[in-house]
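All protein chains but one are shown in place.
Chain naming follows the written order as A and B, and within any one chain the residues start at number 1.
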Amino acid sequence: MPMITIEKVSKWYNPQFQVLKNCTTTVEKGEVVVVCGPSGSGKSTLIKTVNALEPVQEGTITVDGLNVTTMKKDLPKLRSRVGMVFQHFELFPHLKIVENLCLGQTIVLGRSEDAAKTKAMKMLERVGLTAHAQKYPGQLSGGQQQRVAIARALVMDPICMLFDEPTSALDPEMINEVLDVMVELAKEGMTMMVVTHEMGFAKKVANRVIFMDAGEIVEDAQKEDFFGHPRSDRAQHFLSKILAH
Amino acid sequence: MFSNFDYDVIWRSLPYLFQQGMVFTLTLTAIATVFGLILGTLIAMMRLSSSAVLSGFAVSYVNLMRSLPLVLVIFLFYFLMPYVGQWIIRSDQPVQVGAYASTIVTFTLFEAAYFSEIMRAGIQSVPRGQVMAGYAIGLNYREVMRRVVLPQAFRNMLPVIFTQTIVLFQDTSLVYVLSITDFLGAASKVAQRDGRLTEMYLFAALVYFLICFTASFFVKRLQKRISIIR
Partner (left out) sequence: MNYNWNWGIFWDQTPDATGTYFGSLMSGLQVTILLALCAWFIAFVMGSLIGIMRTLPARWAVFVGNAYIEMFRNIPLLVQLFIWFFVVPELLPGDLGIWIKQLRNGPFIAAMLGLGFYMSSRVAAQITAGINALPKGQRMAGTAIGLTTWQTYRYILLPLAYRIIFPPLTSEFLNTIKNTAPALTIGVLELTARARSMQEFSFQVFEAFSAAAAIYLVLSAVVTIGMRIIEKRLAIPGFNGGK
């Protein structure tokens, strides 16, 4: 059974504007899938539908066998098992770094303060930010904040991780510190769905690449096929532009 | 609960309520807005001037007025103005000013403090580059202010000015404390005379609501239009 299935999903912002057009794909357990495409192609919206941050009008999405499109009461519980990393980090600015990592553990998972703290410190060590535990998000660099955001998702022991353009709000010199953490995660076998323009990352760790344009999944291929000989003109055009520099 | 509601008392007093009461309410609102705005603009310019004396005076005036309840200021000016008038025209005894004239002066001076804060924000909303461009084509301070800065400041702040005018319109009801026949004063007099407090006060509330609601509806529309133009 796949970890994530997306089946014939369509979404409209208003009757005139359709953001997702009949999208279908799956993510297997342990698989790393990169979603790319020009801006406005719907890739960010697609990834947010997986944990129902964006509702859809048509189609079905399941995570770990559970239908999230019809789920209501159990949504918070499910979301707590799906890690999400945002473009703009979205750490909670009024909470210290360690408190950012404990909030979900204590409130949603019901862990004790001590257990949550121990787990938080372990994850901070993993992303190399132990020294910053008592600081506030605003006191950290963008790259550091994004690593904290990844740690915040990991402390919940997620069954899979969603990344929504995790490096596109970062200064160039900070991109690699975040990508390194992600590469390591991928190598450990974490199931990951990643919206990104970082084709180097895709080449290194992705199993499959999905290319989206104008709300459609235009190409859904094994990594080697996608970079070797993309079938569609649109994907070729996109690749030639993005790999040019 | 409205079974013994007497609509007739409202109907009978309509001419009195509107021809006397509302006319004064609107007159006071209009005068205090126009002169308060002019005075407020001058105070804002003083506040933003490089002279420490002028800006110090403006700051103190605005802060003083904004820290005091309007009711207190209404009383203070009402009782004080005869002596000030006496001092100005060097008369032998306090000058009879009267409640109506006194409230008009009070509201103008009081609202000027609030309008000056609005105009200060407006003047500051005009980019520095505009002022420099004005000087660059050879205008002097007065001309830059009058031709370049103030028109833009005024336009940017128009919705806020109207909103303040709605607040002012509501505040005029406070002249009740001097037993003046504004709209609320008129309603209150009929209410006391005929023993119909429920009817008159609910009717007054309805009239104020309809006027203010309609006015703020148009202000919101204006705000949208202006934000599109910008």
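Here is the rule we go by: a residue touches a chain if its C-beta (ideal position, glycine included) is under 8 Å from a C-beta of that chain, and two chains touch if they have at least 3 such contacts.
Here the structure is a predicted model, which means the values were calculated and not measured.
K.L.:
Using the touch definition from the top, which of A:G104, A:G143, A:G215 or A:P230 touches the missing chain?
P.N.:
A:G104
K.L.:
Pick from B:L76, B:A101, B:A133 or B:L222: which residue touches the chain that isn't shown?
P.N.:
Candidates B:L76, B:A101, B:A133 or B:L222; residue touching the omitted chain: B:L76.
K.L.:
Just to verify: which one of B:V59, B:L197 or B:L222 makes contact with the chain not shown?
P.N.:
B:L197
K.L.:
Since one chain has been left out of the picture, which residues of subunit B touch it in the full complex?
P.N.:
1, 64, 67-72, 75-76, 79-80, 83-84, 86-87, 93, 170-171, 173-174, 176-177, 184, 188, 191, 197-198, 201-202, 204-205, 208-209, 212-213, 216
K.L.:
Under the stated touch rule, tell me which residues of subunit A contact the chain that is not displayed.
P.N.:
48, 51, 53, 76-82, 84, 86-88, 90-94, 103-104, 107-109, 135-140, 152-153, 156
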